[in-house]
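Okay, so here's the structure we're looking at.
Every protein chain but one is kept in place in this view of the complex.
Here the chain labels run A, B and C in written order, and each chain numbers its own residues starting at 1.
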Amino acid sequence: MDAILLQILNGLDKGSAYALIALGLTLIFGTLGVVNFAHGALFMLGAFCAVSLQKLVAVSKITIDPSQVDFLGNPLKVKTPYVIEWFGPKIGNAIIDWNVPLAIIIAIPVMLLIGYVMERGLIKHFYKRPHADQILVTFGLAIVIQELVKANFGANPIPTPAPDQFVGSFNVGALIGLDASYPYWRLIYFAFSALIISSVFAFLRFTTFGMVVRAGMADRETVGLLGINIDRRFTIMFGIAAAVAGLAGVMYTPINSPNYHMGMDFLVLSFVVVVVGGMGSLPGAVSAGFLLGILESFASMNEVKGFFEMLYLPSIDQIIIYLVAIIVLLTRPRGLMGKAGVMEE
Amino acid sequence: MSKFTRRGLIKTSATVGAGLAMPTFITSPLAAYTNAPTGGSVTLGFNVPQSGPYADEGADELRAYKLAVEHLNGGGDGGMMNTFSSKSLTGNGILGKKVEYVTGDTQTKSDAARASAKSMIEKDGAVMITGGSSSGVAIAVQGLCQEAGVIFMAGLTHSNDTTGKDKKANGFRHFFNGYMSGAALAPVLEARYGKDRNAYHLTADYTWGWTQQESIQAATEAKGWNTVNNVLTPLATTDFSSYVAPVLNSGADVLVLNHYGGNMINSLTSAVQFGLRDKMVNGKNFEIVVPLYSRLMARGAGENVKGIFGSTNWHWSLSDEGSKAFVKSFGTKYGFPPSQAAHTTYVQTLLYADACERSGTFNPCGVSEALEGFKFDGMGNGPTEYRAEDHQCFKDVLVVKGKENPTSEFDVLEVVEITPRSQVEYAVDHPMFAGGALGKCNPGA
Amino acid sequence: MGILEVQNVNKSFGGLKALHNVNLDIEEGKIHAIIGPNGAGKSTLLNCFVGKLTPDTGTVMFDGHSLLGIKPYEINQLGVSRVFQTPEIFSELSVWENTLIPCFAKRDGSFTLNALSRVSDNKDMAEKAEKMLVDVDLINKKDMLASSMSRGDKRRLEMAMCLSQNPKLLLLDEPTAGMARADTESTIELLKSIQKKLKITMAIIEHDMGVVFSLAQKISVLAQGTVIVEDIPENIKGHPKVKEAYLGEAQVEGNMRDD
Partner (left out) sequence: MNTISKADMKTLFFVAIIALLAPFILNPFPTDSGLAQFNAGYPDLMQRFAIYGILAIGFNILFGLTGYLSFGHAAFLGVGSYSAVWMFKLLSMNIIPALILSVIVAGLFSLLIGFISLRRSGIYFSILTLAFAQMSFALAYSVLTPLTNGETGLQITLNDPRILAAENVSGNLPVTTLFGLEMRDTWAMQVGAWDFQFNIGYYICAIFLLLAFYLSIRIFRSPFGMMLRAVKTNQNRLNYTGINTRPYTLAAFVISGMYAGLAGGLMASMDPLAGAERMQWTASGEIVLMTILGGTGTLLGPVMGAGFIKYFENIFSKINDTVLHGWFSWMPDGLENIIVWVLHLFTGKGWHLTLGIMFMLIVIFLPGGLMEGMSRIGNWWKRRKGDDDAESKSTTTAAE
């Protein structure tokens, strides 16, 4: 039981990242009709917002300490971050320590801006072009973004730890009479994702803006005929989608050290998630994200692997996502919640 | 239209005619071996990952190569050439020819690596290929060099197979291997953690992972450890939480992570997040072991590596003369200490050059003969020997531990023990290295 | 006994009953029009004939075969062709190639991998296609891209493609919708001449009462998912039930008066 509870939590956690990226992809696809292969790159950029902030707060004053030597035998250069100089060790260290949560504040405007610029500068010109062109140009953009990040930050992962308070784990199982400890930060990640997802849904559901956008997603022309500037709203939605991906990236950094190709690692999986959920369906994207996350976690359990090995399917964890995608698409032609006629031509 | 065509045609045929009239057709001179250098220079091919997850490692390798070329051509402070026990290198290139080099991108894919190596051989006339930072790539390129008739001086490759079942006469490996990691680590682990331990292995599900796991399992079991489980993890895994979570309830008190690179960082991070290191199991502190460490990659795991044992080929904090000389010239040139990848590739270049000098030729068969059974010192790691039978280098292996109080961002690992060479040696026909044949050296052409 | 017999067909979408006990009998060789106000279920009914929808209950028999549960291409192979509201042609192919496609389609639906001969080497097909284009007066637009033609020409092309298969039943879904007056007239003439020459049974769904009354030999009026009247055109005009069904649809009333 403990093991199952743990794997459900793991699944929800993995699913959170899938769901957030898939949600953004679907928002962009549903509003603008654009297949955005650069969405993984936006996730990665979010993560690098945290890395940049980390580098920024670590900018240091260098003093020479003759009592120590560096690896070449020269006097050691001691670095003291300016934030510590200015605010004293207590606040300074706290700022450095709370880098990741602070990065959220920075990431929101930055990602909104990046999304806005991307849409106005590039994507806008591709609305009427075939999906293949959209894929190619956004893929090209993803490579460019990725390589620029690599040129700046290198290819190795960069550790960006969570604040000290959140290091360690919490016995979630104790709440229901089991014994299952789960890391704090992963719990926070899940809660944060749930918050973001529900705010996006609430925003679409309860605000006038959201209602117009939803109406536009269903029938763009009619809403356009009503004299509403739907394009402008869709541009904003692109920014929001970029921000969602970015926030997913920021919060993900303490879970796994970010590197420049983390976006590509998620991209293909997110597309599978979107399609399994059904192209254009927001609830579909979110539920497929969590579903695949949980299935992936269960597939990695020794018992499950052993069971499938008896069925001559060794290493089920390698293929589970793709296998599920195939089964879902063959039994439900348009994914779990897809609408007819979307992207089928 | 017709006018234009006719004029065009006349013009073209005139050019062709001129081309045919001019030529002095010379087919390439009959050479004894592939890419025999003819002019005043010799070209080496540095084939390293420049894109993909190991790009930083590749960049460090490339820095070391450039340094080695500089030293061979008489520039800089000469680095390890001054401490190297063989004194045939004099700083006037190799056999009097200036050393030039070409670089390529392996992309850490065996296919791309071979394409890149082929272009070096076919287009640039490289007479030796070196580099790489994964066993798959090393074995693939080693096979190519064997076929093409050039020498391959392997870079980072840790799989037993490189000098085991996939060994080739034209390929040489300076780096250590999975077996040696196990042999070096096991006594240290026994001393620190005791005889009565239950180990749980997480292993990258491909050839290197398997051989690494096999080696460390055998070595620790010989010390009395019990292996609880070995779980294979897919290469593409980025989040290891679902593999780490079951470890606690398995009854194991040691977790061995047979992962490298990004996989290692992520699995170690997950394991630490799940609080494994704070747990007591069977009345003992729970421990994590990472058999193969790379300083560059360990940095990516940040705080999480502190106090965790592993093995490494070389480390810049070594205090022998060779290491000191290398760290000095590398550090002066680039401003930070070299990684083990840089050390390996630097040494490999020097060793190749030296073998050419000693044999008096670039012919792969001559070079190979000079390297086989070659004993040397002064290149870090103490007295070293290239074994003739499998072209594996035998030298001391370092057991390291994540440093508790690093003084700089490069100061991630500390050397716990230098395991003497005798302890990590094995017979040529050891079962983990069986199968495959070295074959004969191939000079190509 | 008609060539197409529809008996007790019911179809609901969720809670909405689109078709309710529809009975229809289309006689061989006649032009049969199905009319009705918006939302009466005309299109749903048509989709049940061609395999796009399967009725919940009831039967649709064509020439002794049930049309239920079989694929559109199988229905076509039985001899049913369909003309769409917006012409469905191969818009990225030339007019010439458009007409060739039905020529190459085997009536038994068998597949042969004819991948090595040139299209133009198949002389009999080329002749057949050429004749087809002459018939619909498009021969001088042979090399045009189909998408660049006028709507009337597209309709004629589509009609030609359907007719080249010698269908036993031709289904027309608002064949003159969105057409200019002149195009409408010529389409009516075309249909009349086809019917005269080839004696093809036709079922037409139409909004334009002018077209209906100048073409149809029999009319079924559909309202709220059920057939309320089925009779010859003369009796439909001014039928109280029909008036009732169309009540409020002033435009249609106007149309009827106009005639």
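Observations on the structure shown:
The criterion applied here is as follows: a residue touches a chain if its C-beta (ideal position, glycine included) is under 8 Å from a C-beta of that chain, and two chains touch if they have at least 3 such contacts.
These figures come from a predicted structure and were not determined experimentally.
Judged over the whole assembly, touch between the missing chain and the shown ones holds for A, B, C.
One of C:L16, C:A115 or C:A182 touches the chain omitted from the figure, and that residue is C:A115. When the whole complex is considered, the residue among C:Q7, C:N21, C:Q85 or C:Q165 that touches the unshown chain is C:Q165.
Looking at subunit B, the residues touching the absent chain are 1, 4, 19, 22-28, 50-51, 55, 58-59, 62, 66, 101-105, 109-112, 114-116, 118-119, 122-123, 134-136, 139-140, 143-144, 146-148, 161, 166, 205-208, 232, 234-236, 436-437, 439-440, 442. Against the chain not displayed here, subunit C makes contact via residues 50, 71-73, 76-77, 81-82, 88-93, 97, 100-102, 104-107, 109, 111, 113-119, 121-122, 125, 158, 161, 165. Summarising the interface, subunit A meets the missing chain with residues 35, 122, 125, 129, 131-133, 135-137, 139-144, 146-148, 151, 268, 271-272, 275-276, 279, 314-315, 318-319, 321-323, 325-326, 329-330, 333-335, 343-345.
Assume only the chains that are shown with their structure count from here on.
Taken as a contact graph, the chains fit none of the simple arrangements: neither line, ring, star nor complete graph.
Note on chain placement: the centre of subunit A and the centre of subunit B lie 34 Å apart, centres being C-alpha means. Between the Cα centres of subunit B and subunit C there is a gap of 73 Å. Against subunit A, the residues of subunit B that register as touching in their complex are 51-57, 59, 205, 229, 231-234, 236, 238-239, 241-243, 245-246, 248-249, 262, 265-266, 269-270, 273-275, 278, 296-297, 299-304, 316-317, 327-328, 331-332, 337, 407-408, 410-411. By the touch criterion stated above, subunit A contacts subunit B in their complex at residues 2-3, 6-7, 10-11, 13-14, 17, 68, 70-72, 76, 150, 154-159, 161, 167-169, 181-183, 185-186, 255-257, 259, 261-262, 265-266, 296-297, 300-302, 305, 315, 317-318.
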